[in-house]
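The excerpt is restricted to a subset of chains, each kept in its original location.
First chain written, first letter: the chains are A, B and C, and each begins at residue 1.
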């Protein structure tokens, strides 16, 4: 009954890197979290502990810092591609690199005068990307965001669903719809994207998501999800597929009748668990297959 | 060796309440987390389990929801006072009430047309208040915020400190200074504050904190803390004391020399733990004693 | 440029359910967290919001509670299979069900007498399972655990790795090796597993993991991972594949030389981030393909 090694990868996760650019008194910062994962000739290290094919995770951390110094950190997708290609191109034993970067957003604190080096964290949402690159020269870029928390206080209904012996839910024609959007979108190509375009692409996809969420009169969270994906794909031609994981953050109308009060959709209890969880992909019908897994 | 009951309180913590106000198609939301804690004639419940003096925590939850329906949720300080007074005034066995409220901030999603019911969570910082009220009619209001994360990419030095046999730190004339501000400020009075003033007070105190953080050339985080407190107290006459807990979120300059690179304060490693922790109070020299503990 | 719906699923996540069984004065508890996700005829709900094919997530929550009452909660794998089959078998529009359950462990508090209804949470690790079932009658069962935190204070080396221009790590012949094991193992079959066997299987796999971790003199965390997987597969014939995600929780030897002290592998700094992350699968060479994704 022989036992064999299956898919595997290793790397340094969550290197927290802050890059400052000084343009006279005006500073710019990039605050990112870099994770790299490599795979290749890794039979030996698993079976015998021989590390001859292993580029240590410590070196991957160093490389992230060194590249940030040497090249700066522009759009996270570009920085991830730079790192991924470096690992595959420089090490024959590394056949595939995956680089994931999270970026945290900062806003300037308005200050009079020309000293511009003060910042306040802006929002809780996180911009993300996952880049794959292999020694056959194939690359994929998936951009994304998470923890974009949105709420419609009306414009959401839910009815007409299956009823079985375990049904107690009452249909509603007016509810709060709230979710924390996690979305990842795959770029059709890599080479066509200049550095500026990843930044613009992110801003515009995010705007599409917010607008479609706000503008969709929703009969189900799935409908909203699809509308958000469709909006992105019909607006942004560089995107060929988008995937969502959206919890239905339930807001339950509180029964105030025992206290002699009505509740005309005004007072809600925001529940933690359980929550609905809606996951789905929207894609072009001619989207090419992804060369690599998204994860 | 008799054993006695010491200080005690009980209540319902973290009632997550969302209040919607519909002004035609324009909606407003208040998203809060209410915690109440009561004390009074509580010997029996501790010693024998007799609950005759106990207003159940479930009822406290109901009261928060019912009051939100009946009175709306305006400024959190006002809503907390309303609840605290209710408990003490309506129940002879309750001698003291403490109400703590957190508020989460939302921003409108810009949508064309007159449907205005879509929101996106705005920032990770949380507005807070703690209100005390007792049966002698005394009240205190402490407003606050937490998780206001700020960073100066220059304008911070650290040197001239004690050196002992365990010192290895090198002095620096230019470092990143970053912290997550937790601040609580005590209002001189309660009655003088109309509803609108708590809202304006919060906005202005927050602005003072940000500006003083940004404008202070810092020789130590303590100096920055004091400057922030002083700015609030000299700007906002309704505040008589302010307390801070500010972690020094270390950003260490990465040594890139092994890679043949310089690092002119450009590439930093953002560390998690350990971190410095600076706590301090700034107050008017004629600030009245607080009637109640802040906690 | 038509846009289409891709893979999707929806369900109720994290229904926190506690089931008590009273055997006279001796109580038994099961503390679980149930998440179900369904897929099937879901075009309509995404494209038009028509919910006719949707079994609401609220009903899924109810079903979990009702089944716990009706059938009890035995081994989590069996309870998950029961739910998954129910959804697919009872609803023609549901073609596939995925049920994930986490179980939290409790230990009895020793008490004299025959009242046995007091428990204390035992450990931070969590037992898990993910079950898939579809309308073709195929089922897969993946058992697992996470947050099993283990540490070897010696018996770990790391050297002989690739050195490049970004290498600064020094080789070591004696280091702490610590990780938080997340492991998932796929059962070869479903029908052969009686209820008791999932419980025994879990206990024994966990024991294999701990023993292999402890007994492996490690030249790399990958080697340890493989040894753990191999131990499971050679010991437990019901398992055909096992996958790991194991962070290398770095413990750095502190340089005490500046203080005139040696440090003979005695004083370590336990770092948070970044951390190594080792992921890998070990399987039988004749393991059948998994019918469904593991996630």
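Here is the rule we go by: a contact is a pair of C-beta atoms (placed from the backbone, for glycine too) under 8 Å apart; a residue touches a chain by one contact, two chains touch by 3 or more.
Computed from a predicted model, the values in this text were never measured in an experiment.
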Subunit count for the whole complex, all chains sharing one sequence, 3 displayed: 4
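The working rule: only the chains that are shown with their structure count from here on.
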Intersection of contact partners for subunit B and subunit C: A
Most remote chain, CA-based centroid, reference being subunit C: B
Chain pair with the greatest number of C-beta contact pairs: A-C
For subunit A paired with subunit B, centre-to-centre distance based on mean C-alpha positions, whole Å: 30
Length of the line joining the C-alpha centres of subunit A and subunit C, rounded to whole Å: 24
Set of subunit B residues in contact with two or more other chains: 258-259, 272
Contact footprint of subunit A on subunit C as seen in their complex: 1-16, 35, 37, 42, 45-59, 61-63, 66, 90-91, 93, 158-162, 164, 166-169, 218-223, 225-226, 229-230, 233-234, 241, 243, 247-248, 273-286
Residue ranges of subunit C in contact with subunit B within the complex: 165-166, 168, 258-260, 272-273
List of subunit A residues in touch with subunit B within their complex: 15-22, 27, 29, 31, 62, 65-66, 68-70, 106, 109, 111, 115, 117-125, 148-155, 176, 210-211, 213-215, 251, 254, 256, 258-259, 261-263, 265-272
